[in-house]
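Pasting a structure below so you can have a look.
With one protein chain held back, the other chains of the complex are shown just where they sit.
Here is chain A:
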Amino acid sequence: MINHISELYGRQIKLSDLSEELQHHPDIHVRPALAKIAGRWVCTRCQAKLKPTLAGLPSGQFYCYECIQMGRMDTLQGLATVDEPNRFAAVKHPMSWRGHLTALQAACAQQIVEVFKDHRRHLLWAVTGAGKTEMLFPTIEWAIRHGLRIGIASPRVDVCIELFPRIQAAFDGVSSVLLHGKSEAPYQYCQITVCTTHQLLRFYHAFDVMVIDEVDVFPFSGNPMLHTAVSNAIKPSGGLLYLTATPDRSLLRAVKSGYLSVGYLPIRYHGHLLPEVTIIKLPKIAAQIKESRLPGQVMTMIGRLVAAKQRFLLFVPTIQDLQRVGAAISREKIRCRYETVFSADPKRLEKVAAMRSRSLDFLITTTILERGVTFPGIDVLVLKADDRIFSSAALVQIAGRVGRNSERPGGQVLLYCSTRSSSVKACDRQIKQMNQKARQLS
């Protein structure tokens, strides 16, 4: 239940979620939740054009089935908004971060500030481990000084959870809030909002500065509803920044057509090159994993890494493979501590925390840990790297888990596959190209 008017600044909320008193507040605009446009019902919140056969209810009403997970929009509902007033307390020294950007990072950061000054749309294509978050700081500082509202969103909840404390620490005098589907904390009107892209469906013309991190990832990529959510959440006068290490085809097309400007950063913050991948062909690997066995070469490698106390991530394509590979390793009686993780794993966050605190030797994981997570000094092994699940972007991201800190900027990325699939080859090529660009810069 929404009780205070500030909770409606720049938002679009179901009328029935407002307290009785607030529903009659003079500053509130109410739009019908569904509108008939050219003879067809369109959801006001997510802009989906609805199929009458699916949207109709026996009572004669219609509802939106596209954004229903955020609460049902139907023909009896209204959508309440209060214009964004940018009512923030002035902060003298907003940035508490005392770190430094490298010359290349600073150049990209300056480019981003200019983008928002000019209310433009921009893509920052920076390699994994380039220090994307830190490059946002000058923009955030500038925006806070000008009383602007800042939204940072990512399709992945893990990315948001990891990002939020870093933003909070860097701007500790500034109000900030983290929103995602699983969070219990109530909504608050804040100058900085970190949230999942789904949560943006509840905002309307709110943000002057909008940043979408890891933009190429599921479920954002190829989901028109979430793209609508982003464009609705930005003020008409606002600017938009996309961040990724692996832009997909639609982003590159937007760059080519001039819809987006683009900045590159092909080198990591510590100045070392990306670790290149080693492709190891094992023709029978798929069949062996299916029988819960591992090729001898893989098992030897695992034993050697564990013995050397070299921690690592072991990627597999599917949840079924997690169990199979786990069974194969436990049969081998290597003395090691490990866990398996997948997206719906109820203990996922705890297991990742255990890996981070070094109480595990390795994690066997699906692509859920492909991005947004940092374990210092690890190696990475990918089994069945030629599986359909591993797109070239996923493999580049996985390889990007290695060598992220300056103490161990190198490390191994081992791709085990039965054939050199186009994704495996594309991953190898992209990393080499980025390193080529990096060499030219330095």
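Quick note on the criterion: a contact is a pair of C-beta atoms (placed from the backbone, for glycine too) under 8 Å apart; a residue touches a chain by one contact, two chains touch by 3 or more; residues count from 1.
Note that contacts and distances are computed from a predicted model.
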Per UniProt, the name of the complex member that is left out, chosen from "Acyl-CoA dehydrogenase", "ComF family protein", "Acetyl-CoA carboxylase biotin carboxyl carrier protein subunit" or "Branched-chain amino acid ABC transporter permease": "ComF family protein"
Among A:R72, A:H227 or A:R348, single out the residue that touches the unshown chain. A:R72
Absent-chain interface as seen on chain A, which is shown: 54, 57-59, 61, 63, 65, 68-69, 71-72, 74, 76
